[in-house]
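Complex shown without one protein chain; remaining protein chains in place.
Presenting chain A:
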Amino acid sequence: MASSTHNPAVLLKRILSLSEATPLLLCLDSIPQTANYLINEIVHHSRNTLNLETIFVAFETLNKPSYATHFIDINEVSGGLPKLIETLQSYLPSPQQKHSNKRLVIIDSLNYIPNDKLAQFISAVASPHCTLVGVYHKDTPEVDIPALDNYPSSLELLQFMATTILNITPALPSRIDEESLKYELEKYSIPRGLNNPIFNLKLINRRRSGRSLSYDFQIDTNKHLYEHVINNPEEQENEIETPEMLQGLTTFNLSTSTKQKMAKDQVALPFLEAQGLESHGGAIVYEYEKDDDYDEEDPYEDPF
């Protein structure tokens, strides 16, 4: 669902820079397109976050990334998942701490956590002060546990729990279509041009109201460019504002120049900010300006 009130790329940038309140950010990747480029993009945008500590949990990654404050190689944690949770929690702020430095925990990948322990693991790590970025390989089959016949699969469970889902698919070169890619992958042959810094991304972001926003992007991680892809032609028509549409309506100049449009698209509107507030429900956000005259001691001075 597209909203005409804001630019989806602003929302994506807010998610990648950890400005949005998303305790669990799920990155779905596959053999033809890895999530590593997207993880680098998250790190690129979040590096300006004050005192951000990045904890990398490596089930697969072999070398400590340069941005990782702490690197936990699962082979060096003896004691299984309980010990891993204990180690992770030693780096995280306690739930009682109201104001603490932001933590980013990257898990590569969640496929190695057993299905029946997944919910427990996520709830033990993700919190308002800690964003958990979990990579999940959607094309890797899950080990069947006979006792959990009626339990949801790991992918279903994660998609249910995640506040933001980043579904990564390869940007196919013109010579390959979906069908030939599927045929090649069945033979475990990766066509050339995949696992590329340029890829497609489907963003699903769940707002606090329960509304779900879904946008498609083409991401260029080399240039840090995010192009919103509109698949529905009707939607595209509604999106494009031409100067002709606004001519003759009024004597005022309502049309916007390209420069103004670009500036408008960069603005994060207040309702995006409001998602991160700790108060629930109908909170009124009033930002005082320098000329406002407000006396805190006068009960009749309440601006509302």
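We adopt the following convention: a contact is a pair of C-beta atoms (placed from the backbone, for glycine too) under 8 Å apart; a residue touches a chain by one contact, two chains touch by 3 or more; residues count from 1.
Just so it is clear, contacts and distances are computed from a predicted model.
From the set "NADH-ubiquinone oxidoreductase chain 3", "Elongator complex protein 6", "Blast:Actin-related protein 10" or "Trafficking protein particle complex subunit", the protein name that UniProt assigns to the chain left out of the figure is "Elongator complex protein 6". Touching the missing chain, out of A:S17, A:T49, A:T87 or A:N195, is residue A:N195.
Interface with the hidden chain, as seen from chain A, comprises residues 29, 31, 34, 36-37, 40, 60-63, 65-66, 74-75, 109, 111-112, 137, 139-144, 186-196.
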